[in-house]
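Complex shown without one protein chain; remaining protein chains in place.
Presenting chain A:
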Amino acid sequence: MAMEVTQILLNAQSVDGSVRKHAEESLKQFQEQNLSAFLLSLSNELVSNEKPVDSRKLAGLVLKNALDAKEQHRKSELAQRWLSLDIAVKAQVKACLLQTLASPVPDARSTASQVIAKIAGIELPQKQWPELIGSLLSNIHQLQPHVKQATLETLGYLCEEVSPQVVDQDQVNKILTAVVQGMNASEGSSDVRLAATRALYNALGFAQANFSNDMERDYIMRVVCEATLSQEVKIRQSAFECLVAISSTYYDKLASYMQDIFTITAKAVKEDEEPVALQAIEFWSSICDEEIDILDEYGGEFTADSDIPCYYFIKQALPALVPMLLETLLKQEEDQDQDEGAWNLAMAGGTCLGLVARTVGDDIVPLVMPFIEENITRPNWRQREAATYAFGSILEGPSPDKLTPIVHVALSFMLTALMNDPNNHVKDTTAWTLGRIFEFLHGSTVETPIITPENCQQILTVLLQSMKDVPNVAEKACGALYFLAQGYEDVGAASPLSPFYQNIIEALLTVTRREDAGESRLRTAAYETLNEIVRCSTDETAPIVMQLVPVIMMELHQTLEAQKLSSDEREKQNELQGLLCGCLQVIIQKLGAAETTKYGFMQYTDQIMDLFLRVFACRNATVHEEAMLAIGALAYATGTNFLKYMQGFYPYLEMGLQNFEEYQVCAITVGVVGDLCRALEDKILPFCDGIMTQLLKDLSSNQLHRSVKPPIFSCFGDIALAIGENFEKYLIYAMPMLQSAAELSAHAVADDDDILEYTNQLRNGILEAYSGILQGFKSSPKTQLLMPYAYHILQFIDTLYSEKDMDDAVMKTAIGVLGDLADTLGSHVGPLINQSVSSKGFLEECLSSDDGLIKESADWAKLAISRAVSG
């Protein structure tokens, strides 16, 4: 068998496809037939130094895949399977792995490190394999550098896999000691030093206690800073990565090191190799992130009792930091604007400068202006581009008061540059800067308008002209137009864009049809801008939007006619279909929302629906999502008339509800069910059996992404409200699900914000379901069917009230449900409500809420309750 495994593993990497396939099949069979034997032979393969390196590597990889998967559900399944294996088998596998760490073959060691970490991730939380860390640490004292290196690497992976809570402080101390010693300049082997530095990066999360101790922290920081000066570029880069991680994890412990860190980062930015310099810049970006968060949280008013104090590192470093960043802007690469993924010193420097502007606001302006003035008219394009880039980067943060006078002067200069500058990079950055000006300094909330009737025409002329430029410049011009239009979204009837509306739409359509629109995401930008233009149309320009409907429909029709495409062409086709469905969605929502245009639009609905149904026949998640959203908007616009499309649409609706993998599609389909309920009202009844079956399946599924579950509960409410007492037959399924979800969510231990937010979404969904069901049964002779659930619903609201961690949305829905309960069940629940804490404390609290919506719902609840109690 053992010999055979080697061959199979080698065959599985064969260039011959059929050999490879056969080998993969055999491995799979082996795994299914006898997992223990399979894992044992793989670990034997990995540990054997006489085996070929390729089969050993793959053995480790297959072993790893048998323990871990990306998908959460599968991951826990694999963990359970490992835990249930025979203890002797597991011990043997683990022994092989640990032994491999001493192998002279680097690939074998490295693979083993990863597998050990995966097993540790499964076993340590179960309090198994307690001797692991001890035996790893004993390796550290070995003299052979390669064993030391592999061990440190394993410790690093282990820290990545395992959460800090499952390792006790004593072991943490030992791990950190080993790691920091490995990093020390006195360590002779640079491989060991690099492995130790990388391990520290992962171990930082374990070092909470050590960072609170001045002496230990000083020591760690000294070692990290020294490593940034190593001879080895990889060690320097890795050490800076540690500094970045420390800046976000231990921001509040950094004060006494900032002076030194500034010196070493400035040196790295100035003269080190790019990967190192980029990390040095990243350190400052990360500090900005922290300070922006802190200042956001306290609304700028930092008080002594705030959790995390702001140390204003950026503000203090400003006079030295800004010149350092401005220098980087001059280090552009020739092709950076054509390359989507480009990332270099100039880009990182500008990004950091933007963050600094957001952190300090007005203070940055006087430090940057001389640089702009000095360089903006220079003959060297690098200087002009850097000056423009600097200007564009600081437009978010400083106050409009500070920026508006400068922008007034700069605007016409920019427009001229966009037209006449001979360099594409300069034009690209200029168009981008214009977009930033419109994004941050134009719109209904800005007091002094940048754009006046006088310069509006000039701006539009330049932007439309620029949309004919090379793709990357044209894309930025579209972006600028997007923000220009967005600023006029609320302007009402007399939009300054109206006179140019037709021209704008034509120019954008021309862009979408450019041969080279596939480059620099130009086509996408053009359609997105078109959407924004549609959104900001007014009564006056609505007829032009109406004319756009057949145009977009025709484009969509053409994509559906295309035959025999290569997979590459098909992908592009799908992308285009997504864009067109998105555009139609925006148009439907716009035209369907105003009475003046709704009826004119209705002539197209049959054809549009026909196109959407054909779109569903193509299998692409994004396209489905866009078409689904568009159909929701269409149902809203057509109301009961949507019934005629239901027969054709229903299969796709069901398909969407079954789409567990692409959960976004599922979530959007659930939302569309709500739209349909409100559009069709009780006419949706014939489809409810199918829909409810699917929704109940979705709720019981472990595979479906949890974010879809709250909207499904809300959807129960939508259905009940639409079909009223006909919901009766679903009560026995829906109610127990709601009850158990309610119990779960009422007492959820929400110690982090994400979980609390999710819990509140879930509560809100459950409450919306109750609300819809209660209101749906109102005035029905079957109201009594809900009596058995009343006690539980009240208890749920009582618990929410006593837990004190509801958000405003939940509070509003909860008090509303209390009212619904009283309203629908009347005097039958009067005594029950009287006994509940909610009817007193909670109601009082809501009645005196500052939030108008909560108060409104509370007023309603109070009335309903007083009627129920007195009646």
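Throughout what follows, a contact is a pair of C-beta atoms (placed from the backbone, for glycine too) under 8 Å apart; a residue touches a chain by one contact, two chains touch by 3 or more; residues count from 1.
Criterion: contacts and distances are computed from a predicted model.
**Student:** Mind telling me which option in "U3 small nucleolar RNA-interacting protein 2", "Protein O-mannosyl-transferase 1", "Signal recognition particle 14 kDa protein" or "Snurportin-1" is what UniProt lists for the chain we can't see?
**Tutor:** In UniProt, the chain that is not shown appears as "Snurportin-1".
**Student:** Give the residue, chosen from A:Val89, A:Val365 or A:Val491, that touches the chain omitted from the document.
**Tutor:** Of the listed residues, the one touching the omitted chain is A:Val491.
**Student:** Where the complex has a chain not shown, which of A:Ala195, A:Val223, A:Ile261 or A:Leu278 is the residue touching it?
**Tutor:** A:Leu278
**Student:** Among A:Gly121, A:Gly816 or A:Gly830, which residue is in touch with the absent chain?
**Tutor:** Within the whole complex, the residue contacting the unshown chain is A:Gly816.
**Student:** Based on the whole complex, identify which of A:Ala593, A:Leu744 or A:Met787 touches the chain you can't see.
**Tutor:** Spelled out, the listed residue whose C-beta touches the missing chain is A:Ala593.
**Student:** Out of A:Thr154, A:Ser238, A:Thr605 or A:Ser771, which is the one that touches the chain we can't see?
**Tutor:** Going through A:Thr154, A:Ser238, A:Thr605 or A:Ser771 one by one, A:Ser771 is the residue touching the chain not shown.
**Student:** One chain is left out of this view; which of A:Leu35, A:Leu85, A:Val105 or A:Leu853 touches it in the full complex?
**Tutor:** Within the whole complex, the residue contacting the unshown chain is A:Leu853.
**Student:** Provide the residue numbers of chain A that touch the chain removed from this figure.
**Tutor:** 244, 274-275, 278-279, 282, 285, 340-344, 347-348, 350-351, 354, 389, 392-393, 429, 432, 443-445, 479, 482, 489-493, 521, 525, 527-528, 531-532, 539, 578, 582, 585-586, 589, 593-596, 598-599, 622, 625-626, 629, 632-633, 636, 668, 671, 674-675, 678, 714, 717-718, 721, 768, 771-772, 775-776, 778-779, 783, 816, 819-820, 823-824, 826, 852-853, 856, 859-860, 863-864, 866-867
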